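Heads up: the structure comes next, in C-alpha cells.
Of the protein chains in this complex, one is absent; all others appear in place.
The first chain written gets the first letter, and so on, giving A, B and C; residue counts start at 1 in each chain.
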Amino acid sequence: MSLGITWTTDWIRESARVVAEHRVELINLDRAIGDGDHGENLDRGYTAVMAKLDDLPPDATPGDALKLVATTLISTVGGASGPLLGTAYLKAAGAAGAEKELDGAAVVALLTAARDGIVLRGKAESGDKTMIDAWTPAVDAAAAALAAGKTEAEILDAAATAAEAGAVATEPLVARKGRASYLGERAIGHRDPGAQSSSLLLRAAADAAKGA
Amino acid sequence: MSLGITWTTDWIRESARVVAEHRVELINLDRAIGDGDHGENLDRGYTAVMAKLDDLPPDATPGDALKLVATTLISTVGGASGPLLGTAYLKAAGAAGAEKELDGAAVVALLTAARDGIVLRGKAESGDKTMIDAWTPAVDAAAAALAAGKTEAEILDAAATAAEAGAVATEPLVARKGRASYLGERAIGHRDPGAQSSSLLLRAAADAAKGA
Amino acid sequence: MKKLINDPKNVVEEAVAGFEAAHGDLVTVSHDPIFIARKDAPVSGKVGLVSGGGSGHEPLHGGFVGYGMLDAAVPGAVFTSPTPDPILAATKAVDGGAGVLHIVKNYTGDVLNFETAADLAGADGIEVRTVIVDDDVAVKDSLYTAGRRGVAGTVFVEKIAGAAAERGDDLAAVADVAEKVNANVRTMGVALTPCVVPHAGEPSFELADDEIEIGIGIHGEPGRERIKLEPADKIVDRLLGPILEDLPFASGDKVALMVNGMGGTPQVELYIVYRHAAQVLADKGIEVTRSLVGNFVTSLEMQGTSISVLKLDDELTELYDAPVQTAALRWGR
Partner (left out) sequence: MKKLINDPKNVVEEAVAGFEAAHGDLVTVSHDPIFIARKDAPVSGKVGLVSGGGSGHEPLHGGFVGYGMLDAAVPGAVFTSPTPDPILAATKAVDGGAGVLHIVKNYTGDVLNFETAADLAGADGIEVRTVIVDDDVAVKDSLYTAGRRGVAGTVFVEKIAGAAAERGDDLAAVADVAEKVNANVRTMGVALTPCVVPHAGEPSFELADDEIEIGIGIHGEPGRERIKLEPADKIVDRLLGPILEDLPFASGDKVALMVNGMGGTPQVELYIVYRHAAQVLADKGIEVTRSLVGNFVTSLEMQGTSISVLKLDDELTELYDAPVQTAALRWGR
C-alpha cells in the first residue's frame, strides 16, 4: 500500500484547499507577531500550483509533482515562507527521485529532506519559533513510526499529529528567527503562523494517504 | 445714564469671557458647515485684546477702546471673521468719535456703522446665512427701541435679543457667502457660527450696560 | 487626537522653525510676524511672488518658496487665513522694486486679509497685483456662493508665474500668466476620511466606514455629495467628469495632470488613481504631457485625493519646465 502519484496530487490538492480555508486564520496569526501576509502568501502560491497541476504528464512521478510545487511556490509566494517551503519541496522531490511508489522509508526520507532544506536556507533551530518547530517533531515521529513498522498512512498521521503539537508548542516561545524575533517577549502567547501552516500541510499529506 | 469708557471696557471684557466660554460651541458650529476654527479664531483674538486692554490710557474714550479691539482683531484673528469683525469695530469707533459718553442715538449709530462695515467688506445681504443675519435685526431693533424712547441699556437689550433670534433664524437657510455656501442644501438645519458669535457679542454689550 | 505635536497652540510656529532648520539653504524665516522668504529675497528688479493661507496644507505654500517659484509664503493658523500684518511684512521683504504679485486662494478670509495687506502695501508705495485662484469645480454655482474655492491648481499658478517672474517678466505680465493658468486649470477632490484640526481636537466632519465625500474642500469643508465607497476607477470618473466638462477640455488638448494626495493617502493609491485618470484622458484624445503625483496641497492627515488638469500651450509648457528649486518641487538645478 505504498504511495504514488495519486497520493502526491491528492496531497497537493488538499494542501491548496486547507490553505484557502485557513487563509484568514494564518493572516491573523501573522498580524499578531509578523506582517499579516502569511495566509495570503500561501494562498497565492497554492492557487498558482493548482493552475499548473493539470499540466503534469500522465506518467509523472511523485518527484515530478513535488518539483512542480517547489518551483511554483518559489516563483509566486515571495516573503520568507516562499523560498523556505519551496526549498522543502525541492529537497523532497530530490529525495523522492524517479520512484513511482514511495514506501515508508521513502516517506520518512522525503520529510527529512524537506525539513533539512528549510534548515539549510533559514538556519533556524528547534525552539526558534518557526515552521521548523512543526517539521522536526514531524520528522522524528515519522521515523519512530517507521521503526515501529507502521504503514505509510500511519507514518504520515504520526507526522501530522506531531506537527500539530509542535505548532501549538510554539505559543510560549520567544522567536529567534523571522519577523517575530523583533518582538522579544511580546511574541509569547502567539502561535507561529509558519508552524501552523506547516502542520496543516502535513495533515493534508496524512489525509491524502488515508484516502489512498 | 449714557454709556462711557467703563461700559466699553466692560463690554470688551465680557466679550472675551463669553467667547472663551463658548469657544467649543462655536468650533462645533463651524465644524458642521465650515472649517471648525471660528471659536478658536475669536478666542485667540479676544485673548490678545485682553492682553492690551490695560494699556489704554486713563482718559481713553469708547472710540479709543473700540479701535484697540479693531486693530487687535484684524492683526490676530485672520480668517473671514477677523477682517469682518475688525472692520465692524473700526467703523463703530469712527461712529463713536471722540465722545466720552454715548447716548441712545450714538449707540444706534455705533451699531449701524459696525453692521455697515461688515457689509462693506463682506458684501453679504440679509438671508445669506452670515453674521449679518444677527447684526441687521439688531440694528433694526435698536433703532426701534430708540424711537420708542428706551434707555441705552434697553436699546442694547433689544439689539441682543434680536441678534439671538436672528442667529437662530439662520438655521433653515442655505448659505450664499462664506464657506458654508459651498454646501448648498446641506447647510440647512445648522446655525451660522458667525451669527451666533455676533449675538454673543451683542448680549455682552447689553449685559455690560445693565451693570453700568 | 493623536498627533506628533507638543502644544496645539504652537503647531505652526514649531513647524515653521523646523522648516527653517531643514531648509536654511533655500529660505529665511521671519518669526514675528511669521513668514518664509526666499533666501536671496528681495531679488532686485524681479517681481516678487507672495502667497499664503491657513496652515495644514503643506507643502503649500512654504514648500514652494525658492528659485523659480514663490518669494514668500505666509502661514496662518491651521486652516485660518493669515492676518494682514505678516502678509504686509512679507510683501515688503520681497519687493525688489518691480512690484509684488499676491496669489490668493478664493476663500473669504484669504481674500479679505490679502486685500487689507495689499492696500497697506500700496500706501507704502509698493505696487501689488492680486490673482485669485478658484479652480475647484466641486462648487457648482458661483453666482450664488462665495465662488469657487482655490485648491491644488494653486501649485501650477505658483510654478508658472514664478518662472515668468524669474525670467524677468514685469508685474502685469506675471499677473497675466497667473490668470491664464487659473483660467485653464480645473480640480476636484474626494475625502475617504476627515482630518483633525489640532486646536479643535475632533474630526472636521464624520464619515461612516463605507462613505466618502465627493468634492471635498481642503479645509475639511463638506463637499458636493456623500456616497458609498466605490472602486478607485469609478471615483476617478466622478472627479474627472466635472473637470473635463467645465473648461471644457477637448480632444487634441495637451494637459498637465496632477494627482494630489490629501496628506494621509498612501502613494500606491495615488498611482492607482493616476493610472485610470491617464486612461480616461487618453480615451478622450487628451494628451498628458506633464505629470505630478504626490502630496502638494494637503488637508493635514486626511485620506483622499484631488485631480487637477491644466490645459497647456507652448508658453505654459516652457514656463512649467523652467528650473525650480524649492523644498517640495525641484528640477533643472
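Quick notes on this structure:
Simple rule for what comes next: contacts are C-beta pairs under 8 Å (C-beta built on N, C-alpha and C of every residue); 3 or more make two chains touch, one makes a residue touch a chain.
Model, not experiment: these values are computed from the prediction.
Within the whole complex, touches from the chain that is not shown fall on A, C.
Among C:Phe205, C:Tyr274 or C:Tyr320, only C:Tyr274 touches the chain that is left out of the view.
For chain A, the residues in touch with the chain missing from this view are 27-28, 31-37, 40-41, 44, 74-84, 121-122, 175-179, 181-184, 186.
Take chain C: the residues that touch the chain left off the picture are 2-7, 11-12, 14-19, 21-23, 55-56, 58-59, 63, 78, 192-193, 195, 209-210, 212, 229, 231-233, 235, 257, 259, 263-276, 278, 288, 291, 293, 295, 298, 300-301, 303-305, 325, 327, 330-333.
Throughout what follows, only the chains that are shown with their structure count from here on.
Here the CA centre of chain B is 32 Å from the CA centre of chain C.
With centres set at the average Cα position, the gap from chain A to chain C is 55 Å.
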